[in-house]
Every structure is written in structure tokens, then in C-alpha cells.
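Yeah, one chain of the complex is gone here, protein chain that is, but the others are all in their spots.
Chain IDs A, B, C and D follow the sequence of writing; residue 1 opens each chain.
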Amino acid sequence: MPQPPTHSSSLDMAQPEPIDLSSGKYVKLWQGPQHPGITGNMSLELTLCGDEIVECKTHVGYLHRGFEKFMERRTYIQNFTVVCRIAVPEPTFNEYLYSAAIEELAGIEVPERANWLRALNLEMMRLASFLMWTGGMSGAFGLYTVPNWTLTYRDYILDLFEELTGARIYHMYIVPGGVRNVLPDGWKARALEILKGTEKMMREVDRVMMNNAVFKARSKGLGLIPPDMVDPYGIVGPNARAAGFKRDLRKDEPYLVYDQLDFEVVTATASDAYERAWVRQQEIFQCINLIRQMLERMPDSGPFQAQMPNVLHWKIPPGETYLKAECTRGEYGYYVVTDGSEYVRRVHVRGPSYTHAIAVMERLAVGTNIADIAGLMVSLHTYPPEIER
Amino acid sequence: MSLKDLISPFFVWQRAFEKPYTVGLKPIVERPGAPAYRGFHINMSDDCVGCGSCFTICQNHAIDMVKVDGLEAHGGDSGLRPRFDYGRCCWCGLCVDICTAGSLRMTNEYAWFTTNPDDFRFVAGMENKSWDGRTGGYHRHPDYHLFPPKRIEMEMLAPEESVASFTEVAKGYTEEQAKLEADRCVECGICVATCPAHMDVPDYIHSIRDGDYEKGLQLMYRTNPFPATCGRICTRRCESVCPVGIQGEPVAIRWLKRFIVDQVAEADYARILPNVEADTGKRIAIVGAGPGGLSAAYYLRLKGHAVEVFESQAQAGGMLRYGVPSYRLPDPALDKDIEHIRSLGVEIHFNHSIGRDTAFSDLLDNYDAVFVSTGLNVPSQMRIQGEDHPRVMDGLKLLDDVANGKDPQIGTSVAVIGGGNVAMDAARVSRRLGAEVTVLYRRRIEDMPADTEEIHEAQAEGCIFVTQAIPVEALNAAQSDQVTLKWGEAEMLQDPKGGRPRPVLQEERMHLDTFDTVVSAIGQGSNLDYIPTEISDQLQIKWGKFIPGDYQQMVLNKLFVGGDVANATADAISAIEDGHHAARGIHRFLDTGQRG
Amino acid sequence: MIKSLSTDATLANAGLSAEEQDLFSNARPTAYEPYSIKAVEDFANWCRANSLWILAFGTGCGAIELRPLMTARFDANRIGVAGRPTPRQASVFIIGGYSSVKTLKRIVRSYEQMQGPKFVIALGICPVNGGMYWDSYNTIKRLDQYIPVDLYITGCMPRPEVLVAGALELKKMIKEGRCDGANRYVENFDWYKANQKKVIKKWDMPDYNW
Amino acid sequence: MDIDWFQKIGNFGLTLLIVTVYGLFMGAFIERIIAKVQGRVGIPYTQPIINILQTLTRRTAISHGIMFYLGPVFRIAGGVGTLAFVPVIFGSETFSNFSGAGDLMLVIYFMFFGQLGMALGAGESGHPYAAIGIARGLSQMTAYEVPFALSVIAIVLQYDTLSITEIVAAQQGGWQHWTLFTNPIAVAAAMLAFLGMTGYSPFDIFLAPQEIPIGPPTEFHSAYLSLLQTNRALFGATKLVLFMNLFFGGATGWVELAIKTWAIYMVAIAVGVAFPRFRIDQSIRFFFKIPTLIGIASIVYVQMALVR
Partner (left out) sequence: MNSMLERLSKEFRVTDITERHPGLTTLTADKDVAETLLRELRDREGYTHLNFMTAIDYIERGVFTLVYMLHNYATKSTLSVHVNIDRVNAEMTSIHTLWAQAWTYQRELRELWGINFPGSPRVEEDFCLEGWEEIPPMRREFDTVEYCERTFTSREGRGTVNPREHMAEIIFPNRGGDK
């Protein structure tokens, strides 16, 4: 276990020596936004000395749509369709957290069955997101076989989503007050079938990717996050768990039905790219296990939506709340302030990528090889749309 | 670097001997969207009422309500249909969820590409699209609602309690209940067109949600000076077209109206409501102080005209006072409305009958305009033998007596003949007077013109309904204070032309029943005898009713008519609108000299 | 050392610093003519249609469905679609949904660097009429004002199945010689530039960047 | 004499065409095998040819200078030059090209030549990724050339000749005479170098799309790119033919050639689909370690065991 974090050492904000580009010793290089090695649409401004990076600046905002602004002029129900666009590869957490925050502020109690369906959705989303990440991680190091497999299985899970929610990517299923639909006939059996296939495929991935000499050579020791960096940089989720911090909101502050499920928090000892990949690998199996538990224990009847007021002119009393959930990248949070009107006063979306992609990335990139930037970036698991919103 | 790490990656080759994951090249055909897929929109145009809720809820402004060729606006359908802009739509399906009529849904079709971006715009269900015939796709789950489908039940006196007295049956909403009920309104405004008075229903319901009842009252008085009355006894055609009622129960517009009035004390009316404009010096005579007459009086007075009302009875209100029993419309409520009208300076001459006390022609001579709304006060005849039997009584007289505090002497068993509101009133009044009541009606229950609620309440209060029963003859009974009614069963005969079924008397199935009183309540007619024939000859009158022109104006420029005597619907709200519209016409006529 | 593309008019390139101005041509783009022999042109179009090289630039949400498209499940390689990491070699630019003003600048640069004939597919609703970001202060509403678009695919997001179908449609269009977006861009160059400059406030790049 | 030369050049042109087309088709075939492992269908067999035609028919092209033009030209010159001195079909006058004494040295020279030409062109393009790519490509080439050169030296010593034709001739008479079996150590070193030469994982860092979009050809497009693509097929096939000649007994007919080259190619693919790519420092270190040692061992083995 790591030592409790201390703060002074890792707050090394002293500016390094200024880089004199005219000296001819350095090369300035932009990676992205048009660059296949960058996850999503963002860019890195790298200063190289030889192959080594001496300075990295993250540039974001290519996906800035001003969500927090235009959510302030949409009604509560209208916002629920908007929020899922904030994190494109993993929209469900936005839906859930937004809905839950609104419900808390409006004092709405959600029926038990809806909670199970929500948790099922979240866990499936985690699984799909992890599968895509696995493909990205392997692709970043040039192993193009694995992405083809994992993305296919992600697609199978999206098929399940499509059947359940009516859409592949933006499900818009978890709505303030409950959920929009119930499990279709035969869905459980199909889900179990796909989970079985996914598990089998992931064991192959385990062999091919995690037990791969070259993959290990590339990822071990890459982008090591020392334990004392975790708190000052606000590192959460698998990135922190790989450093040995047993922090998982599903366990620490259980929401929905997670307190009724049986699982262990996965931790590793040193948060380098390989360990982070390993933690996520284990969490994929954990996801599969959790989904199975949920399918088994979920109630099959009962209401799935709370008694709702007319959403067309829904006013919510003044209040403020911050809700969070454990997404694939860690703590995803919604800070919602209402002022009694039909419109939300302020929404702040805390995406874990915010710090991972900017502060953490800029620090970890220094000293690494130019070739490892893509792998480092993927290993931190960042989704640009949730950074700039 | 262990040997295992070198060898195990070669397991990728296992996959080479399996079938590829790849789907076929025509995935759209091979892989239609899931059964609940949110694909392209389809609208059952016949079911759609064009309420525009989809437009309201769409956060992307992807929906326009547009006029469509071949569809006209009529009561309960705005004639508009949603046009979707697929340069905006995000397929969230909120429009489907909110669709009041349940006409809008999504198909599982998802492929549409074009070179011209302006193509992505279509009126769903009105333009031919490739996905028109598809059955799959997203529709709202029956247990999932974006507004409460059930209305807040009005608390009623229990039947056993209500039948014992003339206390008002409906207790009225509490503030909390009213707000919850007001919340159900989707603010489409379809009801406004259907309401004869075109009241600003969504607006005053909105004011309930805001808790601003004074504003609500102001809004109601813009179109209706009888809100307390209409809040209780209105026939509420608005609710029959309320889109919320298509898949659930309509918003209780009437009770909400009543709630607003109940929240504001009469003393505050003068402060809240508009005051009389500067005197114009014009004098207007109004015949009949019923809802029509007083409504005209109110709006004319507001414009600053001097208004005199001539009423043959001792109190104002007309049929509202004498025809509607007080358990439905208590006198204080009616008085609240009338008092406000009088407080503006409307002069009412009671017990003053035109034709008897003043000649009709004098009115025309002495006043700048005359508004006639004398109502329907002559009961229709059953046209059976023995109709003049002393124990056969007409329903209006029964109600009138009760309203005036007289005992109508109906005995303990009463037969009420008819299925309208007057019949129900008569039946329930009789119950309250302690009689056993049998209601005889020639058609089926569902054909009864009375309000369903009235029927249910009457049933709950113990009135026995005998349907498809046609009275044939009233006979003398064994006892002199009783009457024997001969009636026959009827069969409903379908009209080959598709009209409503006609009851046909079955001669072989006759019954004889003896009652203390038989109350006939099969309708009313008018009495226009006060109009001299030389005048009435000039007027358009049919079946005892005026046929007014625009702005309720008759061929005589000064003469305006309204109320039951001039319309087909014969209910309070229509009379109110007639009065209002006549006031508008009179004002316009006096102001500009224009005919309607 | 730069081969000028046309000499009749020059570009301002005013946003650039003095030393950078030397790096870029002042020449305007020129339209290209089809081959004079129709059979050759048809054959060339057939080749272009059967070898669609997509620029690997995930400009918005749409990028999320490009991954399934290019991997095993939908395998667009079958129909001659391949990803190309550099704009120089790519022939198809897929605009994945909305584009913020900041991205638009990069889109314009990347588009101009592509070599003709080049085709643009706009995914989703946002490039058509703003989509769900119709009131966002940072996204453009109509892509066709800034670069010419050949094919629009609606949906949010368009599924990979539609992308396959859309690619097949584009192939058909190219074979018929109906995709002349690059020439439209040249012909209406000033209009496009004016539109671009209206929204891209920080214009620190060459006016045309081949 | 003159007629003879014309005929020889004509023959070479024919060989060039066949080898190029064969290389293109085999490229597609290999792509489909890779696709199969990845669980998909893969490109049509004609795709590489269409790709070349597509780039060739691009209507605009911009240049970065004269060396930018010459880069692809040098590159294909390297490919053509390599093929020119490799006998393709053993025993066939038509397909023996310009093979003669000492052609092995020329071939190795030409293999370098293309890369260097490319380096000049990519450098002229001014794109930093091209520069990084070419730097990596050259250093990796230097690295894998060491074991390759060592194993070539080993077989030169073994067969005591610098003529490829003679090396092939020495391997005739049954599979047991192939270098693969007579000198497996040299073949091991050469095959490891071959992994680097083909540019599949784990040694594809010089064009790694995830890092440096596509490496040296980043700026090349249109006709330039079609030259490069043609060369890729031609050069790839030539290398296979060379390896086949040196280590696998050559081919006496086109079918034998096809089978043998495909089998050799499959070695690179077998590794390529299973492994990610090495960083450049890792791959250089790799080549300088095991393959080089094996190469040296093969020379020692030749000296000790085979040369009396």
C-alpha cells in the first residue's frame, strides 16, 4: 500500500527553465487535432529535444459547445436530452447524474425497479466504454488486432442498448423520474449470451495484449503516477486505483443499488500505463460479473417511473447539490444549482478527464519519448468532450 | 521478457479460423433498427389534434407547427401539423412522449442521405416517406408519462350525505390540489377555440401555478363575467377537446376556474377588475337578467354606456337561479358574479316584464340599442294522453318552486321523464325532497344529453334509471293523488343513413307503474309573445328562436339578441358569449354606426 | 520554391507574421478540368469511387461511429474505404457532426490541404442546421457556408450502417461525376473566405493553404 | 550484342511488370489474411491497384521543391535497381534479369539507395513528422542491416560467391540443400532482419500512424504517392525474391515463386498481427542484440563447420 499522500513534494509548480526555440536545440511539434494518435479532438503542443519531450501543453476547446451556458436556458426535461452529449463515448453517466440531481432537488423518489435499470445501464456503459478503451490502448501501441475484436463486442453491447433504450450512442434512457422503458422480452437471455462472448474474447485479449512482450516493453514504466501526485492533481478512478488507492465511489458512497451487489475494488501498486491497463482489464471482468448479478436480482415488475409533475412547466425549488458516480475514468460529478424557476441556474459538469488530460498529462508527458505520447494519452483514459463541455 | 510473453500473443491466430464478425453489405436491409428504435418520425395525422406540445417540448426547435393543405382548423383540432427539421432533431423522442394525442411515434428506419440539406424537412404523416408503413419503432410506454394523465379528483359529498340536503356537492379544490391539477395543462390553447366564450383557459390556469389568483380573475373577466357560476355548472366543452384527455383525463378546467374565484374575496373585485370607462351618454336596454343579458350589460357598462336591465322575476340570474338547483350552484356564488356586475352601475328593474309593463316598441324607441335574451322558459310538451293530469308536473316548475323556497308537493315516488340536465336536476332535487326517483329515458344511457358526471351522481344518489322507455299515457291511478304511467319498452333501430339510432316503441311490451308525481323534463321552448307581430314579422325567427346576424344583430339595427333564445346550444356559457359578442357589436354599432 | 497555382490574383495572408508570409503562396486555388476523353474521366472516377480515403480527423461526436465503421463489425475496407492520417493523401473528409469555431479553423486548413478531387460528407444534424447546438455560441450552424459539402447523412449519430450506405451512395455519385465540391470551393472562393472570416475571429493562418 | 541488350531490357521490363503486379496482389492477399485474424473481411484483391490509379488520377498536386520530386523517383529507382540484379526464376533466361557476378553487392546497395532517396525527398517536404519518420526509418534500417549483412556474409562465405544466381544454383537438388537447412543460423538472423525490413509490427515505428501520422510519405500525394505505392509493392516483392533466392533455394517456376515468397511473407505477418510496435530505441537495441549475435554466430558457424 502506498504511503498517505503528502502535498509539498508533488506541488512542484516551479517553472522550468524557459525554452529557447531559436537555439535550434528544440523542435516544436503539434499533435492534433487532426492526428490519429490523439483520442478525440484535442491537441498537444510538444517541445522536443531529440526524441524526448521537454514540454507539453494541452490545448482543448475544439469540442467546446457551451453546454453549461445553454442548459441555463432550457427546461429541466429538455436538458436531459442534452446532457448525454457531454461525454460522447460514455453518455449514460450524464443522464443518470443529471436526473439524480434534479430528483434530489425536486424531492422525487425513484422506484426501486428504475434504480436497478439505471444501474444496469451504467454498468453496461462502463463495459462498453472499457472495451473501446482496450481497443484504443492496444491501437495506440500498434496492435491493430485487438481493437477489431473489442470494438465488435462493444458493438454487440450497443445492440443491447439499442434494444433496451432505442438508440446506440445517445440512449436518453435515464430520465428525471425514472427510466423510459423496461427490459424487452428475451433481452436478458441475449445479454447473458453476449456477456459470455465478451468474457471469452477478453480472455483472449488478456493473452494477446496483457501478456505480450512488446506491449509490456512499451507500457511498463510509462507515465508513472507517484502516489503523492494523486490528490494534488485530483486523479481519480482506475488511474488512482492503479497507484494503490482503494477508492471507488460504488463502494465508498454507494449509489443506486451498488450496496446490494458483491464486488471488490481492484487496485494495483504502481500506476504506470501497464498497471492502469491491468486495472481496467480487471474491471471489465468486474463489470461483466456485476451485470450478471443485476440481471439475476432485478425485479421484473413494478413501476419504473416516479409520479411526475407536468414537465412542460416544471419548477424546482431553490437548492444546490453535487452528485457523483464512478464512471470508467473515475469520479463523474454534477453540480446543480436551482433558483426556483423553470430553468436551472447553474450546472457544472466535473469530468475526470478535465484534470487527467490537462494537468496530469502535461506533467507526465515531460521526459517521455515522442512515440509514447499516444499510449500515454490513452492510458490516462481521457474523453475530450467532457473536458470542455 | 518471459517466454510466455513471446508465445502467448500468437494466440491471435486462433481467430483466423473463425467466422468474421462482419455484417453484410446491405446492413440497413439486414439490420433494421431494434423494435423500440428511435428512428424517423411518423404522425397519424387523423389522430393528431395539432396541439403543438411537441413544438413546445423540443429543445432544438426542430419542430414547426405548419398549416397543411386539406386540413382546416375546427373545434378540437388546430389544423396544424408538426413539420420536422432533420437539421435540428436529435431523436430524443420527447415529442413522442409528450404527444397528447398519441399520434406521433418513431419508426425504426434510420437511413436518409441527400445532397441537398434543405431536404431534411417534412411534415410527418403528410408527406410520403419510405418509412410510412413501418410498424416497429419507438412509442411511449403506457406506464411512462411526462405529465400526470389522471386528474385530481374533486372531493364530493358522499351520496348518502348529499342526498340529504341542498348543500353544494362539489367541495372545491384545495390550493394544493388546484396547483397539481393546473400543472397538468399543456398550454396548447385548443380549448380556447372550443369554449363558446373563448376564455383564455391556459392563461388563467397558468396564473394558478403562479399562485397569482387576482391575475387569473382578471383574465377570466376578459371574456366571462360569470366565472363563479361557470366554475360550477359550465357544460365545459373545453374539457371535451382537451388534448390531455385523449390518452388520460382532461384537465378539470371548470374546477380550476371555480378555484380562482373562490380564492378572491368579492370585496377585492373592484380593485382587481377593470373599471368603467368614461360615460358615453348612450343608453341600452337589456331584456332578461340571465347570463346573456347580464354579460352584455357588464361589457357594455365597462365601455361606459348606461345599461338598464328588465327582469320579470324578483331576482337576477334567470335560469341560473331558477333552473339550477343550489346543490350545484349555491346562491352566494351566483350572487358574487351578479353583484359585481351591479356594482359597476348596471341598473336592473325587477318584476318588470316587457310586453306587460313596458311595450317592446318603446324600448326600441327610447334606447340606443336593445339586447334581448329572454331565454327558454316554456316547457316542451310530451304530447301524450293525460299530460294535463294534475300529478304530471314539468321539471322547470319543480326547480323554480324549490329555488323560490316553495314546497312542490311531489310525494314519495317520482318518475322523471327525460335525459337532459334539467331531468337530472329534477331527479336529484326530488331525491333531496325525500322521494324515490325513477328516471325514464327513451334512448340509452350513453345517448343522454346530460353531463356524464350528473348521471353518475344521480345514480349514486339512488335515482333508478330505466332506459329505452317511452311514456305512452298518463292514467288516473287508484288513489287520486297518484298517477299511473303507461310506458313501453323501445328497441334501438339503427339509422341506415348513419345517423343516431332511433328508439322504436315495442307495442307488446307495455308497463304500468304508479307514481306520486310524474315530472316531465324533455326540453324547453321560448315565448316571444311580447314582441309585437309587426316587429317580429320583420325578424328572422325559426322554431321560436331568433336567428341573429353577425354580432348578434337582427335586421333591426338597434336590436341585438342572444342567449338560449338565439342559439342552438342553450347553455350558460353560450349565452354569456352571446351577451359579450352583442356588447361588442352594440359598442361597435354605437361607435361607428357599422352593422355587423 | 513554391509552385504557384495561379497568378491572376493574390491573397492577403495578412494574419501572418512577416517570416511566415514567405512560407505560403499568395496564389489562389484553381479549378481543375476533367480529362478531355470521357472514357478516361469515367475510368478515373471509377478508381476514385472505389478508393475512398477518409481523413482521420474526428471533428465531433461523429467520430464515435467511425470506429465501428472501420473495424470488424462493419469493415468499410470491403468497399474501398480506408483511413488516411494525413490530409495530403485523403480524398474524403467526414465532418463528424457539429464543429466548433476553433475546430472549423482546423477543418478549413485540412480541407484546403487535401488534393482534389475531394469530397466532404457531413454527418448528423448539426452541420445541416445547427442541430442541438442551434443556440450555442461556439458552434457553426451551417457547414455548407464554410466548405462545400457533397453528401449529408442525417441522424444523431448516424449509425455505421448508414455510413456504409452513405459511402456507397458517394461512390455512385463520384462515378457519375456529380461531386464537384472542390471546384465549387474554388469558384466561390471569396464567398467561402468571407464566411469563414466572419466566424473565425483569430485568423492567424494563410488565406489559402493548398 | 545490341539486340541482346534490347532483349534483356525487354525481358526485364516484363519481369518488372509481373513482379509489381504480383506484389500488389500479394499485398491485398496478405491484407485479407490480416483482416481474417482481426475478424473481418478485408479489402478486395484489386484494391492496391485501384489505390494506385486513384492517386495517379488526382487532379491537383503541389510540390515542395525539386528534391521533393526526386524523392519518389529515387525510391522507385531503388526498387527497380534492386530487382534488376535479382534473378527471379532460376534457370530461366528471360527472368534472370541482369544477374551476374557480384550482383549481391549491387542489390544490397540498391536497397539502401531507395531509402536514402526517400530521405532526401521527405526532408524536402518540410513536414516534421516526415523528418522524424525518415530519421527513424534510417536508424532502423541501419540496425537491421547489421544482422542481414552478417548473414549475407555468412552465406557468401558458405557458397564462396557473390553472385545470387550461383547461390541459388548451389541450393538446387532438393530441399535439404537450401540455406535454411544448411545454415539455419544465418537464416535466423536474416529472417529477424526481414521482420524489420517489411515494416510490419513490431518494427513499423517509422510509419506509425498513431504517432507520426504516416511517417516519411506524410506530404506525398497524388502521382508521387502512386510511385511510392508502386514501389512498395515492387520492392516488397523483390525483397521476398531475394530472400527466397538466398535462403530458400530460389524458384524454378512462377508457382514455386509464389508459394515460397508468400510463405516468407507470412513469417512477417505471423509476428506482425500479434505484437504492437517497438519504440525506435527498443527496436535498434533489439537488432543490435539477438539478431546481430546470431549473425555473428552464423559466420562463426560457417567458418567452423562449413568452410573446411
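Basically, a residue touches a chain if its C-beta (ideal position, glycine included) is under 8 Å from a C-beta of that chain, and two chains touch if they have at least 3 such contacts.
Here the structure is a predicted model, which means the values were calculated and not measured.
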| item | value |
| --- | --- |
| Chains shown that the absent chain touches, full complex | A, B, C |
| Contact with the hidden chain (one of A:Arg292, A:Lys315 or A:Arg345) | A:Arg345 |
| Candidate in contact with the missing chain, chosen from B:Asp118, B:Asp132, B:Glu155 or B:Asp529 | B:Asp118 |
| Residue of C:Ser51, C:Gln89, C:Asn138 or C:Gln196 touching the missing chain in the full complex | C:Asn138 |
| Residue touching the undisplayed chain, where the options are B:His198, B:His352 or B:Lys397 | B:His198 |
| Where the missing chain touches chain A, by residue | 5, 7, 10-11, 13, 15, 57, 60-61, 64, 66, 68-70, 72-73, 104, 229, 231-234, 236, 247, 252-253, 319-322, 324, 331, 333, 335, 337, 345-346, 348, 350, 354-355, 358-360, 363, 388 |
| On chain C, residues whose C-beta touches the chain left out of the figure | 101-102, 105, 128-130, 134-138, 140-142, 145, 198-203 |
| Contacts of chain B with the absent chain, listed as residue ranges | 50-52, 55, 61, 63-67, 72-75, 78-80, 85, 87, 117-118, 121, 188-190, 192-193, 197-200, 202, 219, 222-223, 551, 577, 580-581, 584 |
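Throughout what follows, only the chains that are shown with their structure count from here on.
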| item | value |
| --- | --- |
| Closest chain to global C-alpha mean, per-chain Cα centroids | A |
| Centroid comparison with chain A (C-alpha atoms), farthest chain | B |
| Cα-centroid distance, chain B relative to chain C, in whole angstrom | 59 |
| Separation of mean Cα positions, chain D and chain B [Å, integer] | 89 |
| Per-residue multi-chain contacts in chain C, two or more chains | 56, 71-73, 75, 78, 85, 132, 156, 159-160 |
| Multi-chain contact residues (two or more partners), chain B | 9, 11-12, 15, 20-22, 59, 90-91 |
| Residue numbers on chain C that touch chain A, as the complex places them | 55-61, 63-65, 67-68, 71-73, 83, 85, 87, 98, 100, 102-103, 106, 110, 132-133, 135-139, 156-157, 159-160 |
| Of chain D, residues touching chain C in the complex | 31, 35, 38-44, 47, 50-51, 53-55, 57-65, 209, 213-214, 217-222, 225 |
| Residues of chain D that touch chain A when the two form their complex | 37-40, 128-129, 132, 201-202, 204-205, 208-213, 273-282 |
